[in-house]
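Okay, here's the structure, questions in a sec.
Removed: one protein chain of the complex. Kept in place: all other protein chains.
Which chain is which? They are A, B and C, in the order written, and residues in each are numbered from 1.
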Amino acid sequence: MTTATEQAGETPRTHYLNVNYGIRSWLLTTDHKRIGILYLISVTLFFALGGVMAVLIRLELATPQGDLFQADQYNRLFTMHGILMIFFFLIPSIPAVLGNFLVPIMIGARDLAFPRLNLLSWYIFNIGGLFTFWALLHGGVDTGWTFYTPYSSTYSGTHVIAVALGIFIAGFSSILTGLNFVVTIHRMRAPGLTWFRLPLFIWSMYATSLIFILGTPVLAVTLLLLGAERLFHIGIFDPAIGGDPLLFQHLFWFYSHPAVYIMVLPAMGVVSEIIPAFARKKIFGYRFIAYASVALAVLGFLVWGHHMFVAGQSIYAATVFSVLSMLVAVPSAVKVFNWTATLYKGSISWETPMLYVLGFIGLFTMGGLTGVMLATLGIDLHVHDTYFIVAHFHYIMVGGAIMGYLGGLHYWWPKITGKLYPKVWSRIAAVVVFIGFNVTFFPQFILGYLGMPRRYHSYPPEFQVLNVMSSAGATILGVGYVIPLIYFFWSMRYGKDAASNPWGAVGLEWETTSPPPTDNFETTPVVTSEPYHYTRPAEAPGVL
Amino acid sequence: MSSDAISLPAHQFDSLEQQREVASLGMWVFLATEIMFFGGLFAAYTIYRVSYPLAFIAASRQLDVTLGTLNTAVLILSSLTMALAVRGAQQGKRAPMLAFLPLTMILGAVFLGVKAFEYHHKWVEHLVPGAGFLLPGADARHAQMFFCLYFAMTGLHALHMIIGLGILTVMLAMAWRGRFTSTYHNPMEVSGLYWHFVDIVWIFLFPLLYLVGRHG
Amino acid sequence: MFPQAPLFPEKAATIAWQIDHLFLFALGGSVFFSLLIAGLIVYLGIRYRRRHPEEVGEALDDESAGARALELAWSVIPLVILMFMFVWGAKVYFYAARPPADAVQFYVVGKQWMWKIQHPEGNREINELHVPIGIPIKLTMTSEDVIHSFFIPAFRIKADVLPGRYTTLWFKADKVGRFHLFCSQYCGAEHSRMGGWVTVMEPHDYQAWLAGAGQAVLASGEELFSAKGCNTCHRPDTASRGPLLAGLFGRKVRLTDGRTLVADEGYIRESIMLPAAKVVAGYQPIMPTFKDQLSEDDLIQLIKYVKGLKAPEAASGIAAPAARQRASARGGTR
Partner (left out) sequence: MSVHVVPVRTYLLVFAALLLLTATTTSVAFVDLGPFNNFAALGIAGVKAALVVLYFMHVRYGTRITPLVLAASAFWLLLLIGLSLADYATRGWLGVPGK
């Protein structure tokens, strides 16, 4: 394999990890790569916390009686699970970790446009996290991650304001990250790097940033209004003065539907990088995939009402939202088909990142197609607020987005840390995750159509068999997530050194050393070709 | 710090020119988020106004148009002085900045003073939503909705003004120390954009809140 | 061991099979596309496995006419399928939204954490709903506190139940039996226990049940109408200060601000709770609010009563008494 051949005999090269040491050099860093790693630490902690709650949820649901926790404890569990996983793990995961690390490198820049703002974003994110964590220690919150009024504004006795504030604050970190990316991508590309030479990961980051910028503020103001209503006992969602609880839902979903594309677009970007790398060929339909990213970002803002089909919304509005939701499936379909077509006549190696990515395509397709079922008005009438929904979104978010995130981590890990992880273990983990995932969440589709409502602490006994399956699957899934955690840690100390381009991939990030120097490149690169330029073998250094 | 230290671009940029464009684009993108932030409130306003037109008319009549118009004029004037301060910065002249920045801040403070006076009045007149709310005549419940929105919208606007005053204080200090030159004055430009944006929000708030159904 | 573990829910209402058809069609399509994609991935992954480390894939020309056609095909074919799904789904949804004219009216009040149900005959029950088979039934629902959702999986329908508003659900049961009733919108601690049973009965059993069950009797709407003093203003003589309510339900009403709307339950409810919100053209907003004086149950009784007031001269349109003429200022009399 590729050991330190390049650096043999020389003094250790300085790179961003060893330029300076000590906690201060990390906490005060403005280097986008180090900030990416700071985020990696933060989101992993939140994921573990949310994961532990998921385990407790599944433990409770293994029996129908609701005997492990009190009802109100259970309600806090799934609420905190949803909030931590969505706002503190999945939304920042790929953008803030991989995006931070890769965006400047992939466009040949020395750093993001606003490095100090970038560090500030990380602090803001953690302050928001601390608020939420504080609330968690003091009993948490029990409104569901959706905070529907008037339950959240009037009836809940838990720390709604603290958590809303936590999310509000963390939202600013999203906004600032998005702002940083947009400005960087617009203004700091290397010479020759035109829009249609950008890697598709950059396109998806750009589309994601658009949603950050235009969606997050609406959530912020909505949460502010909710907090004010709780504080002053009067406000604009209050039915007592003619307020409409549905307005809260409109405003909430105006952000939160696009937010699901915040979660999946970056994963799609990762997929678009990994597939050509492991099929060693140019991606099929580059432009269509690029446009589809932007189309998803825009169309994603037009469909929020599909969460309110049975909420008391006018049926005419529901019809409009339904047809628009159907449209949004088209760009997703375009992507899936283009990825699949890329495999045709490729030279495919089943490395770990590729395993995750192929898993992503399959599970995302299933999650997406069930999404289309939900967007079908007649079906949603029955399955709204049942486990069918729970299964749908875990298929996309856990089966899709997290698979993409893990695939990306495995793909760029050698670049980020300069170390290689054990191949066999990583493949085993990928398979365990895939199996555990399906065992956990497939039964939930059946449960949902049977009519088991979500957010249920206890349930009728005839649903038990499927629930036990799901709980058993969650155990497998949990093991699957812990294995990478172990070998990633292991690799940082004991892993072999990685070469600049361990996969033989094409892209600016593979042209610099692993790990890259603080300024990313020795000299500013000049781009002269299309992305994914795999045709001539000479260009792929045979380092494998 | 010496002035030539600042006339070099920061390390991630190739030129001052690029740095300037980046700063301005960054601010504009930030303003886009601000538009959506206020946008949530504007949407709520539109929906309730359409739902309860009579209550909104009745409630809006309780506001003082004279003070509202006055405040609009004050804010527009402050935008002018801000523009002139930025112009000074663009030319690298210290004197206009030192004259117009404080003037802008004073006008901002006047605006906030008037606003505080209006708030106080509403309190005295029992027009603050809640248990003490008292609006003679029709549909007091929905009129409270108007006042909820009124306080939320003008309150957030005032908060932005206060933040703006903080920013201008920093600008004043920087200008005082001669930090700005005709080649480097991004902070002034960008603060100016922010201030004007806050002005624009008011330009919309004023007719929506004060001028509903004044006729007839 | 385990009680029986079904994989597909029971069907007990006429709309259930419509939704099942739609669902099974969508499921078939989804299975097809999932297998297609999964199959292709696995097949291509194996077929084009990398043989030796230096190997490079063969770039396809994605600008060619063939590639364009391919892109077009896999955008348009899904689009067509999607539109088909949409139209079918919307048809079912509209069907579910429109109760038939002869539907029997039940009332449902949700509160943390129980369902209170009123039969047209005045019987009341809690967390149980007894209905006759084969008769369309319409539920008009509201909540006393937070949002709930009335969900009967065997009927495949649900609707959220909102505070301060009415929502509607209708069904025609076609199978005798006992079926789950759930609250499917999260509503607080005991959300998972806010449910019960729907019992579908043969009509004669239902009649027997109606007669047999000793139900608490509510103050009737008519009694409330005089007890709360409604009749001091809404009366068919010259002392009348408010519009005559006979024949109001279903009629067009014009408001002082120029809007017109159709008087439905929601409107009558609002007229009683927040009278000043929508003032009938030609009247002063003098009606007091009854917001704090009426329970949701009382309100339902009153609304039922007001709905039942038939216009005396409905067919002929003969000149009305004084109060009636004043009321005609409101346009759209029928």
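Just so we're on the same page, a contact is a pair of C-beta atoms (placed from the backbone, for glycine too) under 8 Å apart; a residue touches a chain by one contact, two chains touch by 3 or more.
Keep in mind that what you see is a predicted model, and the values were worked out from it rather than measured.
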{"item": "Displayed chains contacted by the hidden chain, counting the whole assembly", "value": "A, B, C"}
{"item": "Among A:Leu68, A:Ala190 or A:Leu302, the residue in touch with the chain that has been omitted", "value": "A:Leu302"}
{"item": "Residue in contact with the excluded chain [from A:Leu136, A:Met188, A:Met205 or A:Leu247]", "value": "A:Leu247"}
{"item": "Contacting the left-out chain in the complete assembly, out of C:Ile126, C:Val262 or C:Ile286", "value": "C:Val262"}
{"item": "Contact partner of the left-out chain, one of A:Val52, A:Ile315, A:Ile435 or A:Ile476", "value": "A:Ile315"}
{"item": "Interface with the undisplayed chain - residues on chain A", "value": "186, 210, 214, 218, 246-247, 250-251, 254, 301-302, 304-305, 312-317, 320-321"}
{"item": "Hidden partner interface residues of chain C, rising order", "value": "97-99, 140-141, 159, 162, 165-168, 250, 261-262, 264-266"}
{"item": "Absent-chain interface as seen on chain B, which is shown", "value": "17, 20-21, 24-25, 28-29, 31-32, 35-36, 39-40, 42-43, 46-47, 50-51, 65, 69, 72-73, 76-77, 79-80, 82-84, 87, 90-91, 182, 192-193, 196-197, 199-200, 203-204, 206-208, 211, 213-216"}
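The criterion applied here is as follows: only the chains that are shown with their structure count from here on.
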{"item": "Per-chain Cα centre nearest the global Cα centre, belonging to chain", "value": "A"}
{"item": "Inter-chain centre distance, chain A versus chain B - centres from mean C-alpha coordinates, in Å", "value": "35"}
{"item": "Chain centre separation in whole Å, for chain C relative to chain B (CA means)", "value": "45"}
{"item": "Contacts with 2+ other chains: residues of chain C", "value": "274, 277"}
{"item": "For chain A, residues that touch 2 or more chains besides their own", "value": "240, 242"}
{"item": "For the chain C and chain B complex, residues of the former touching the latter", "value": "256-257, 274, 276-277, 279, 285, 289"}
{"item": "Chain B residues touching chain C - in the complex, by the definition given at the top", "value": "52-55, 137-142"}
{"item": "Contact footprint of chain A on chain C as seen in their complex", "value": "2-9, 18-19, 22-23, 26-27, 29-30, 33-34, 37-38, 40-41, 44-45, 48-51, 53-60, 62, 67, 70-71, 74-75, 78-79, 82-83, 85-86, 88-94, 96-97, 112, 145-147, 149, 151, 153-154, 156-160, 162-165, 167, 180, 182-193, 274, 277"}
